[in-house]
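The other protein chains are all here in position, but one chain of the complex has been omitted.
In order of appearance the chains are A, B and C, and numbering begins at 1 in each one.
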Amino acid sequence: MTVSPTEPHLTKATRSPLLAVAGLAVEFEVDGDTHPAVRNASFELHGGQVLALVGESGSGKSVTAMAALGLLPATARVSGSITLDGAELIGAEPSLLREVRGGRIGTIFQEPMAALNPVFTIGDQVAEAIRAHRPVSRSAATARLLELLATVGLDDPARVARSYPHELSGGQLQRAMIAMAISCDPVLLIADEPTTALDVTVQAGILDLLRDLRTRLDMAVLLITHDMGVVADVADDVVVLRDGQVVEQAPAAQLFAAPRHEYTRALLHAVPTLPELRLAEPEPATPPAHEPRPLDTSAGTTPVVLLRNVVVDYPGRRRGRPVRAVDGVSLHIGQGELVALVGESGSGKSTLGRAIAGLVPVTAGTVTVAGVDVGHASRRELRTFRSQLGIVFQDPASSLNPRRTAGASIAEPLSLHTDLRPDAQRHRVNELLDAVELPSRLRGRHPYEMSGGQRQRVAIARAIALNPALLIADEPTSALDVSVQARILELLRSLQSQFGFSCLFISHDLAVVEQLADRVAVLHRGRVVEEGPADDVLRAPRHPYTSRLLAAAPVADPAQQALRRAAWRQLTTASS
Amino acid sequence: NPDVTPDAGGSTGGTEKGGTLTILNAASDINFDPAKSQNLAITTLGLVLRRLTTWEVQPGKPAQVVPDLATDTGKTTDGGKTWTFTLKDGLKYADGAAITAADVKYGIERSFAPELSGGLGYHKSLLVGGTEYKGPYSGADLASVETPDAKTIVFHLKTAYGDWPWIASMPAFAPVPKAKDDPKKYSQTPVASGPYQVESYQQGVSVKLSRNPNWDAATDQVRTAGPDNVVFQLGQDTTVQSQRLIADSGDDRSAFGAGFVAPAQLAQIEQNASAKQRLVTSDAGALSYLALNTQRGPLKDVKVRQAIQYAVDKRAYQVASGGAIGGDLASTLITPGVAGRVDYNLYPADPSGDVAKAKQLLGEAGQSGLKLTLLSENDQPNLAKSQAIQQGLQRVGIAVTIKPVDEEAWTAEVSGDKGDYDLTVASWQPDFPSANGNIQPLFASSEIGGGGYNSARYSQPEVDALIEQATAETDPAKAQALWAQADKRILQDAPVVPLTYTKNSFLHGSKVQNFFVPSFPAYPNYLKVSLKQG
Amino acid sequence: MSADTHLAPPAPTRPPSQARSTTARHLWRRLAADRWALGGAGGVAFFLVAAAAAPLLSAIAGQDPYTYDLDALSDSGAPKGFGGGISAQHWFGVEPMTGRDLFAIVVHGARTSILVGAGATAVSVLLGVVVGLTAGFYGGWYDRVVTRTIDVLLGFPYLIFVIALGAIAPTSLPKPLLLVGVLAIFSWPSIARVVRGQTLALKRRTFVVASVALGAGGWHVLVRQLLPNLTATIIVYSTIMIPSMIGAEAALSFLGVGVPPPTPAWGRSIGDAIGWVQTDPMFLVFPGGALFLATLAFNLLGDGLRDAFDPKTRGLRR
Partner (left out) sequence: MRLLRLVSGRLVSMIATLLVISLITYAVFVLLPSDPAQLSCGRPCTPERLADARAFMGYDQPWVQQYLAFLGGIVTGRTFGSGAAAVHCAAPCFGYSFQLNESVTHLILERIPVTFSIAVGAAVLWLIIGVGTGVISAVRRGTAIDRAAMTFSTIGVSAPSYLVGLLGILLFGFTLNMVPVNGYVPLTEDPVGWLWHLVLPWCVLALISAAVYARLTRGQMLDVLGEDYIRTARAKGLRERRVVGRHALRNVLIPVVTVFGIDLGSLLGGAVIAERVFSMPGLGALLLDAVGNVDLPLIIGVTLFSAFLIILANFLVDLVYGVLDPRAAP
């Protein structure tokens, strides 16, 4: 059976909704106070459709989804109604919930590494999901499991099945997670930011997979994302959530074409755009793979960061060979310059960032930052150097101490490097929270009590607390919705113009890079394959790898995205 | 003659034969090697090994030394320097071989071997050449022990020693056939001369004795050999022992405990009619005393020591040892049950002491605010007693700090050369029931340090002379008078405070008969215990 | 570098005391909301006060824990009368064989027992945490030495050491101190081991790396980043340890390194009381009950603290 993406709209009126959310309200109890997370949300989702739940970070997207599964923590108070095929889920019997979870609703969680049990193999965990709902034999489950892993596009299903989570890459884990979610042919798939942690190429693959599954298995998908490009790519309908309330619900095409609500308009307006893709003249025949463009010394001033033939090896596991993460990179960042580092997952972007901060030892080559040879600096020099360095780590959740409040985390650099009085510190923390668009009441919250985007902003606030001379931002907006992202990017820009700091901006979002960066370096397998002014690299990539990367980035326009998708498919098939 | 009518409780009657007697033991090991054993003549070792002489003990009567393997308790021809014993006829080991005088000599010789040290060794310094002799294993023999024929054995002593017949009852005077001597294994596989032989030996678990077919009751006047088997259960917790015996069920009906019943259990038994009947308490026996280290600071002053005589609260001490059932108040050094004892009290006072008198004496000595250390073994009973002393002295302004150490360290400290303590509570059960055993080891100046038990570190030439004189005296009556004189003389110097003549209580099962505890030694006589049959 | 212009000169690190006081307030608020923890805190306070005011309390009863009252005993040394000699004079009855006032012994015993229990726990937790934390964090030869030391100590039948120490230690050394030392020596390794393991895992977490990247020194990372994540473990361990330390005090009394008599201690009283349990059960009940209640109080407080420290359990209905 083949169903075209537009078909469900025709039958919509005749079918009763698969999932109906009506007047949903969720409140959290924190230290005796109640905080509303979702208020009076209502929307419907029909079979075989993809409904995208978008909205800014902390708007209640994840909470809504968890409410449907009855998986909110005990501190949550839920009211309203969520029905699946007419059956009420809120306050439902445990047996019914059990049958729904995994059986009728499959779920993909935000961070696959944390969401998979570290002590069981992938195969074990997926097979368990199958056997939880089907009385099948062990061997039948195994067969099905291998089939599923193949379905989600994993190369070597048998090996993946045998692996433990820590032995797989993020993309592989996310696919395994999907395999688990669809193992019992659910009628509804909840996908909470299924691609946030992944780079664009992997993301494109996963979205393709979702689309394919929807079509093949006639599965409805509740897609939670803040990436309007992703929405444009796969969604049929869109629900816009803001501050726990639904502000708009419309078919995707309509929403993108004519957003009704002001907030939606703002949201779409904030989406950074990529230039038209020009794939016309790739020169794949003889790419100057190992010959980056010559160092651009036109800036005249001495560079703040200077890398010369930097090599970084990670010691391998137990007598195994070391992993070469960065392989002979030379790069410079001038005063006040913003250099973007792009490349697929595992290409060594974060490692390079860490090497500049002196957090991983450099195997060969030199790293000089503001005249300090990071590799050979004394402890004292390092300390001074770090007081001028701001760094935003890739994974906001784990870069914040779970036992310290947001306020304490932000204040940490202040107390380390300044002698501000507590009052002044407090004041500064409030200022910083303001700057990253966080309400000051979040000061006292622990990471666990914040949404992913909120955590990321706390991490940014901490990094800019001391107005650093150099900011290393590793995917600083990956968990943010476009509107917040826009404001954060705006903030970065204004700070930069104000203080003139240099910045290494690591991102997989090429549109963002395009907006922000002066120069772009493309990293592939630890080497810089292409480097140059942002405009040149993004508009006229010289290296085929850059082209593929560009093609994989979704844009927030369904029509245009359909074209890009086709182009990307063509590229990937060509290259594989 | 086994027919006794003890007043010290215990079921009596003729000896019935048969059954398995269980003896509950706290120790985890029994050493049957006569060279290494310190056993009393009437306990474990006496069941398996006979010696030249042995003890006849009866409730209410002083212990007597009686012939065992020998026909008499020894004859001396030269005032106590040479002693001759003759073996009875028809004595055999468990394997049927005859017991000869040479075997007795060999048994004595091997007790000199450093490999087999650890036993009672009074004879070692008495026999001529004993100090230099290193045992038979290097080939040498001890010339001062002669065996002119297979039945006769003659001892030559360095000095006259009137109590030699008692010495001849010690484990080392048991016969050991040279051919069967494996010094490594003899402690588990002794060649039996008594009514029982070791059938099985499990270190830490149990020792089982069975009858020796070649033991002849006619040659033995002290052993009745009632039970067919005797089993020692080793490593038994004392509290649990008492509880088992109080409960008196199953095999425990044929059992008795080798250890004293603790005061707490005595109080419990007090309320249990059945158990009360089966509790046997000895007559007042061993002396427990407070030793005052006469070589330390203020305690060098006899006035201070005399003050302490009055300050001590003997009543509290008595209660701490279990009340009246734990002992009688003491005032002399020679204990009841020892022939020739004279009762007297040099420091008469209320059982709780005479605080005023003590303070007055302290004042005369010019002492105030005394601080003394009391060395105590760290088990509960000893600590209780030490506290009773502490509390008593507190009343006259003497502050006492208790220093608890484990038993072995206590022994090392008390018998060592340093003597780093002011006070200690000790109790002395002589190894043989003569006034000699009461006085000499505790008060002769030769016994200070170097392994001796003169815990008061008391040295008085006058007393040493008296001891020497009494030791050499072979006429018991004269010797006894000399000992009584020494007793009084010593207490005038007040090196120790006699506290109580202890009474030991033992519990036995309802089928156990002929179980009695004499005043010396205050232990059950294993040799006569039998089991009620049917 | 221009960055310097907008940076205040680096100053010595000062802890943000305001942050701390809010945390303390939060803690207190959460603790106050927990009835059981409050009960535990009350209990702990009660025993602390009782221990501090022991002479006063026993003076009110007109007793002290040292004076013998042989008239209160029967001939066999057992207390006369009901419930181990309970009377207007002796509120808890008297101790068998001495007639000392049991009430005075129990309140004075609280001093020793709590001192030893809390003291030994404090020392061993402190030692264990410091050693475990630093070993896990710094690694290298220091870590290897520590791990080996821990292995040795854990592999050591501690009885031997205890007996030896008791015998070697000079009399002038206060026994409670010695006791605290001995107990601590043998209990810190297991804590250090656990803490070290957790530290090893924690130090690889990004938030620790983040702190280092901010220019934090080792001390700061240890105290501000790692330690807070170990509080739950530390508290759970501590609350388990205090009572077992009090129990160990009793066991050690038997081995001669306990508090020397007649200084009252619960552990020794309980040990003494076992033999009397059938004759005079109250002798066990009073010190045993005190030990149990104190333990319970410490545990409840500890559980409460653990929950209060753990943000994940905030706001849970109880």
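Note that in this section a contact is a pair of C-beta atoms (placed from the backbone, for glycine too) under 8 Å apart; a residue touches a chain by one contact, two chains touch by 3 or more.
These numbers were taken from a predicted model, which means no experiment stands behind them.
Peer 1: Quick one: which shown chains sit in contact with the chain that's not drawn?
Peer 2: Within the full complex, the chain left out of view touches A, B, C.
Peer 1: Just name the one of A:30, A:115 or A:247 that touches the chain not displayed here.
Peer 2: A:115
Peer 1: Kindly state which of the options B:118, B:259, B:397 or B:476 is in contact with the chain not pictured.
Peer 2: Candidates B:118, B:259, B:397 or B:476; residue touching the omitted chain: B:118.
Peer 1: Per the definition of touch given earlier, which of B:63, B:127, B:154 or B:234 contacts the omitted chain?
Peer 2: Of the listed residues, the one touching the omitted chain is B:234.
Peer 1: Based on the whole complex, identify which of B:60, B:183, B:259 or B:397 touches the chain you can't see.
Peer 2: B:183
Peer 1: Need a quick check: the contact residues on chain C for the chain that isn't drawn.
Peer 2: Considering the whole complex, chain C reaches the absent chain at 36, 148, 151-152, 154-157, 159-161, 163-164, 167-168, 190, 193-194, 197, 232-233, 236, 239-240, 243-244, 246-248, 250-251, 267, 270-271, 274, 277-278, 288, 291-292, 295-296, 299, 303, 306, 310, 312-313, 316-318.
Peer 1: Please identify, in ascending order, the residues of chain A that touch the omitted chain?
Peer 2: Residues 66, 69, 71, 94, 97-103, 107, 109, 111, 114-121, 128-129, 132-133, 164, 166, 180, 318, 448 of chain A touch the chain absent from view.
Peer 1: Considering the whole complex rather than only what is displayed, give the residues of chain B touching the chain that is not shown.
Peer 2: Interface residues of chain B facing the absent chain: 28-29, 31, 33, 36, 38, 113-122, 124-125, 131, 134-135, 137-139, 183-185, 187-188, 202-205, 233-237, 239-240, 243-244, 247, 249, 406-409, 411-413, 415-416, 431, 441, 447, 450-452.
Criterion: only the chains that are shown with their structure count from here on.
Peer 1: Could you give the separation in Å between the centres of chain A and chain B, each centre being the mean of its C-alpha atoms?
Peer 2: The computed centroid separation for chain A versus chain B comes out at 88 Å.
Peer 1: Can you tell me which positions in chain C touch chain B when the two form their complex?
Peer 2: That would be residues 66-68, 70, 73-78, 96-99, 163, 166-167, 171, 253-256, 258, 260-262, 271-272, 274-276, 278-280 of chain C.
Peer 1: Give the list of chain B residues in touch with chain C in this complex.
Peer 2: Going by the criterion above, the answer is residues 239, 262-268, 270-271, 313, 315-316, 319-320, 322-326, 352, 373, 378-380, 383-384, 386-388, 390-391, 394, 401-406, 409.
Peer 1: Chain A touches which residues of chain C in the complex?
Peer 2: Interface residues on chain C, with respect to chain A: 1-4, 6-8, 10-19, 22-23, 26, 29-30, 33, 205-217, 220, 224-225, 228-229, 231, 309, 311-312, 314-317.
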